[in-house]
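Let me give you the structure first, and then I'll get to my questions.
Heads up, one of the protein chains got dropped from this complex, but the rest are sitting where they should.
Note that the chains take the letters A and B in the order they are written out, and that residue 1 is the start of every chain.
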């Protein structure tokens, strides 16, 4: 019960962080205000919407929380001064932290729903990863780029994957739901921040395929 | 009751206009006949299909109306002489009008279904816009372009958004369903045509973000 407000706070921060990453990429692509809003919207809610469609859950996450839709709408409108602020280095750092927390929260929420639906464990972990990263994938597709999560060689999906397995393990040994969620999301976020801080790289493939 | 044939006529015109816009972009990209049909098909039915999936409605719009699928199939096959005709200026004008009417009709149909499902008003308006514009978004994604509706700085989604709010307002004051639909769609189409005639532009973002 005392956990609820904390989760809501993380959720809001995550949506803001995700939406801003969409906003930045859309502005870079010289989109108009409609495009900026659309890409911000899809980045923030795309992963959760895909999860809900795959699990056949309705109403969708963003239909249930219209306040979050308003939030992204307002963000788009006040984005310009906000982006000016964003040039400061410490804001980037804050963005990284909220994005990592958001990744953790979204991933574990997806895994948690899949687990409750009685799915096989590998599917539970995958559903968590999909929920966490596919907003960003859709953002990059709409911006006509190869999804960054697929080729920047930084651990991102992998952190969510690891966090989901920790969450699954905690459930297996009978941990309480809120504790499993908190630890799973925390490990995801922690791994992500550690990966950024220590500059971890995902092993690359030797590129021996010619066209 | 006397309204039904009129709506069907608008719907058919809209599908033709949407399909032709897909056909033109696919031919520009030098696709083969399969690609041309596929892109025309997705442009015409993508927005409605996404709406139906998001609202969990089955059968899908185009499954229920197989005659429309045949229509797009025939259009693809007779598209070549048709495209020759399209070089005339007045055909472009007719296309603009049918496309605007289609945008209006599809947007209000989406808003109307979301309203009937008891969704919050901002979601109703968004669902209308999604229904109206996402066929075009999918067309551009399949053609490996940034969606035109996001970056051409012409009001399109915005017209649908305005029309949906008018539709919502009319419902709120208790207007009859067909009247609200007709006025909402008419305002959307009218705004779109006005925007084209008067060369309105969506405010652009100052591009101060460097890569």
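General remarks:
Quick note on the criterion: a residue touches a chain if its C-beta (ideal position, glycine included) is under 8 Å from a C-beta of that chain, and two chains touch if they have at least 3 such contacts.
Only a predicted model underlies this, so the values are computations on that prediction, with no experimental measurement involved.
Interface note: of B:12, B:83, B:97 or B:177, the residue touching the hidden chain in the full complex is B:83.
Contact with the chain not shown here comes from a single listed residue; of B:69, B:91 or B:175, that residue is B:69. Screening B:142, B:159, B:183 or B:202 against the full complex identifies B:142 as the residue touching the chain left out. For chain B, the residues touching the absent chain in the complete assembly are 24, 26-36, 38-39, 49, 53, 56, 58-60, 62-63, 66, 69-70, 73, 79-80, 83-84, 141-144. Taking the whole complex into account, chain A touches the unshown chain at residues 53-56, 119-120, 122-123, 126, 137, 141, 144-147, 149-153, 156-158, 202-209, 211.
Convention: only the chains that are shown with their structure count from here on.
Our note on geometry: chain A versus chain B, Cα centroid distance of 30 Å, whole angstroms.
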